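Every protein chain except one is present and positioned as in the full complex.
We just call them A, B and C in the order they show up, numbering each chain from 1.
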Amino acid sequence: MTSITRSLASPKVLLRAVAWAVYIALGVGILWGVVALVRLQGPVFFLQAVLDGLRLGFVYALIALGYTMVYGIVRLINFAHGDIFMVGAFTSFYAITQYKWGFFPAILLAMFVCVLLNVVIERVAYKPLRNAPRIAALITAIGVSFFLEYFTALKWVFSADYITYQRPFKVVVWNIKGILISNITVIIVITTVLLLLILRYIVYNTRMGKAMRATALDKPTARLMGINVDGVISFTFALGAALAGAGGVLYAIAFPQIVTFMGIMPGLKAFVAAVLGGIGNIMGAFVGSLLMGMVDVLVVSFVPMGSRLRDLFAFLVLIIVFLVKPTGIFGEPEVEKV
Amino acid sequence: MLLEVEDLHVAYGAIRALQGITFHIEEGEIVTLIGANGAGKSTTLRTISGLLRPIAGDIRFQGQSIIRTPPERIVKMGISQVPEGRQIFSKLTVMENLEMGAYTRRDKAGIAAAMEMVFASFPRLQERRRQLGGTLSGGEQQMLAMGRGLMSQPKLLLLDEPSMGLAPILVDEIFEIIRRINAQGTSILLVEQNAAMALSVAHRGYVLETGRIVLEGTATELLENPQVRRAYLGG
Amino acid sequence: MRRKFSIPSWIPTVLVAAILYIGVAYARAQGKISPYWYQVAQLAAVMAISSLGLNLIYGFNGQFSLGHIGFYAVGAYGSALITKDYLTKWSGNPVGALSWIVAVQIGLLLAFFVIGRMRLGALRRKMRDALSEALKPGEIGIISAIVLLILAAAGLAIGAGASYGLHLLLVQGLGRLVAITPKPVMEQVILFLALLNGGTMAALLSYLVGLPLLRLGSDYFGIATLGFAVMMYTALQNSDMVIPTMKGARGMVGIPRWTSWPWAFGALVFSVIVMRNLVRSSHGRAMISVREDEIAAKTMGVDVNQLKTLAFTFGGFFAGLAGGLYAHLYGFLHPSTFNMVKGFDPLIIIVFGGLGSMTGTLVAAFLFTFIIEGLRVILPQGFEDWRFVIYPIFLLLIMLLRQQGLLGTSEWGWFRAPLPPAREIPVPDRTVVRQQPAAEKES
Partner (left out) sequence: MDDQLLPPEAAYSNRLLDIQNLSKVFGGLRAVSHFDIAVPEGGLYGLIGPNGAGKTTVFNMITGVYAPTEGAIYFDGTDLVGMPPHLITRRGIARTFQNIRLFQNLTVLDNVRIAYHTHAGYGLVEAISRLGRFSRQERILTERAQDFLAVFGLHNRQLELAKNLPYGEQRRLEIARALATQPRLLLLDEPAAGMNPAETDTLMELIHFIRDTFKLTILLIEHQMRVVMGICEWITVMDFGQVIARGTPRDIQNNERVIEAYLGTRAGRGMALHVAGS
């Protein structure tokens, strides 16, 4: 008995009560925020925004995976990756709009062209710099990015103007209790999930995939195992390019205006998504991309002037995550050996 | 002669790690290189397996020079290195680590057989084959590293500090395994700081000191040598 | 260690600078170069200042920043607001913007001083110790964070109050100054104050941004600063929501074009002197040691975080100063001038010139600007679009052929670390190291 009364009077219990009050206040605050968002435009609008956010997130994921795999294996921020994405979109544009190809042949062609391009870039621009200071490869990546953007903007290559992209199929929209779902969303989700499953299979179940993971973990030991590290690196660039190519096609289908500079912002956001999730981590890139897509759409839908400020919020989220967890959501803290 | 190293010089920038070392390994032998930290033992192994390029000298494996051969080809030729500090792929499972050891081989049946053999020598690895490499204990990691090195069924196994950071009882076990591997016909180049232990299993040994070989002889000779004892065994 | 008498290293350096300055000024006066090239020369000086700042951050201090352009933009808009205000009185008073910006900066500094005086870190530790018996670490974290936030807000409020008061004083004082000074003189004074403000605003901002972000280290810091640059770009596109005269995405016009070759070159000389003297001092050496090996630097007693912040703040100042000059060079500012593509320019310049080489940065900045602008002129009609196709190819070739940049880390003339004065070094009677030539040769 006495112990109970004593403990009730102790500062410990009082402080615990204060702590609980704070918890409850925070919880209520967050709940209130969500409810306020939902009530602002109605639950249908909110769900629609979430759905659109996920759709965009899936496309980001396709780009982010290439970023994260390349970084994981050669520690290079491959700034040209967003432009590979652009090339994918343009390839499919020519296939679909000019030559009337179907969706599937077009996406396969885009992936193939991107793979070829990226492997060539890797061999010509990055491989000679493998033992150089990392900044040299980064500057080269920036150079490649400029080159792809401005070269393709020449009149006789693609064009410097915005081009309208014609979808290879009719858009069908289903209305489920007010929430609009189009076949574009369905195609994006299905294609992305399919590609991610294939990627998962390659990375975890094939000889090459295992070699990739081993190389990312420890290059010298991988060489001691007899793994041809240069080959593995080329393969990684190819894999990333295939996904980015597919991502370009899907992005163009969702937002049918293409231009040779279209890769910059999605590329940057996808990269940020990869970092957000913990760079080098495939799962992290996926989760980070969904988060990034969500932030994009929710800001546009709910923040006043959101459509103009979306990029600001995207990077704000990155910086906040950095301050809380400096290596991203799934990233592991780096311990330097002394 | 399985491996001949002739007047090998290796440098890191201004620091000359090896200054002309010459030694050889016969088929079926265990040869040990002993010496203090920084004497150049690991450098020698890394040069043999192709990670480092010498500035002068030659390494011949079964009569063929390998100083310009990339590491992956050297593994294929039959030299496999178990690196210092184990260097397990921490995010790969035990099985996957072993598969990486057999990366140069394409015959599924042969790989399966090799894995059986490794599991037979290291039953504990079989128990943990689905576990991530990073979650193993130090001793298990050393076994995994050695098992991984054996997966390519090498003619010559390079072992770098297998006793490092292990409890004495485990050290005994590891050295017992080294003896067994050798008995099955694999030649071994063993680099150790634990000189007494290394000399107890080796046939012959070389003593390295700041990048030079200062002594060589059979294991018994070296064990008896007062100079070795003074320098490396305390006293 | 005795050396023969030689010419002091600053003499050839001053000579080269004088020739460059007089050459351009004379050629312009004689009409030998067109106004266009005269402007390019000034732009080159501006790029040099900005790049020097980035080289201090990345080349000397080793912090990989991709956000330099953001500080450049702050300096540009910050100083343009002041001079434009003087001409158009958009804030209702010819010196309203100036007094506000100065007052807010001083207020912020005061707030930081006050908050620093509160010793929040120690307070937090005390709270943690006092509460650790009763609460879980997470709960303590939340409670102490709330207390700290309240205290910090109080500090900021003090700063805000002070800056409001200061603003009232400054408007009065500066207004009177404007009234009594002749116009041509006042224009120069206002430009000077505007440039100085561009620099200090950028420096203050980089201090604030650097404080939390510099802890991240290597690539993560690069990405976070890239994020800062993109945020700044987006903010500028929407700046008209806050200050209408900045005109957001339509671009700010009506900025007086007061930058001239003497201003640009003078600012460059000033930056070079500050930078060189900083680098060739104990502080500079400590900065370089952070680049070389952070952990070893810490164990030498070097306050690594302080020096990173220092380098980042100085770098930000140079960027802001350069931005201010840029704004008054062209008289027009648009957010796209500060987009990511342009943001890489200083990085390319310092890598091209050599990381950790002031001489290299200066040479590279002039070469870079003249090549980029030169391509515009040289390329035949209809091929202007090729400018940015040729330029990345150059970039690739340079990186493939010369990875350490033009000059590596070597310096020329006055930029070199001064040699220690010649003197007999007393060798102690008992030399520690026994002479053993054989062993010496071996190692």
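The rule is short, and it goes like this: contacts are C-beta pairs under 8 Å (C-beta built on N, C-alpha and C of every residue); 3 or more make two chains touch, one makes a residue touch a chain.
Note that the structure is a prediction, hence the values are computed from the model and not measured.
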Touch with the omitted chain, as defined above, among C:Leu87, C:Ile295, C:Ile378 or C:Ile393: C:Ile295
Residue of B:His9, B:His24, B:Arg105 or B:Arg229 touching the missing chain in the full complex: B:Arg229
Identified contact with the non-displayed chain, of B:Thr22, B:Gln62, B:Ser121 or B:Gln193: B:Gln193
Chain not shown, touching residues in chain B: 13-16, 36-39, 138, 161, 163-165, 167-169, 171-172, 175, 193-194, 196-197, 200, 209-210, 229-235
Where the missing chain touches chain C, by residue: 274, 277-278, 281-286, 288-289, 292-293, 295-304, 310, 409, 417, 419-421, 423, 425-428, 430-434, 436, 438-440, 442-443
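Criterion: only the chains that are shown with their structure count from here on.
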Furthest chain, CA centroid comparison against chain A: B
Euclidean distance of C-alpha centroids - chain B vs chain C, Å: 53
Between chain B and chain A, distance of the C-alpha-averaged centres to the nearest whole Å: 43
Chain A contact footprint on chain B (complex, rising order): 49-51, 70-72, 75-76, 80-81, 83, 87, 89-92, 96, 99-101, 103-104, 148, 152
Interface residues, chain C side, partner chain A - complex: 64, 131, 133-136, 139, 142-143, 146, 212-213, 215-217, 219-220, 222-224, 226-228, 230-231, 233-235, 237-238, 241, 295, 340-341, 344, 347-348, 351, 355, 385-389, 391-393, 395-396, 399-400, 403-404
Complex contacts: residues of chain A adjacent to chain B: 207, 210-211, 213-214, 217-218, 220-228
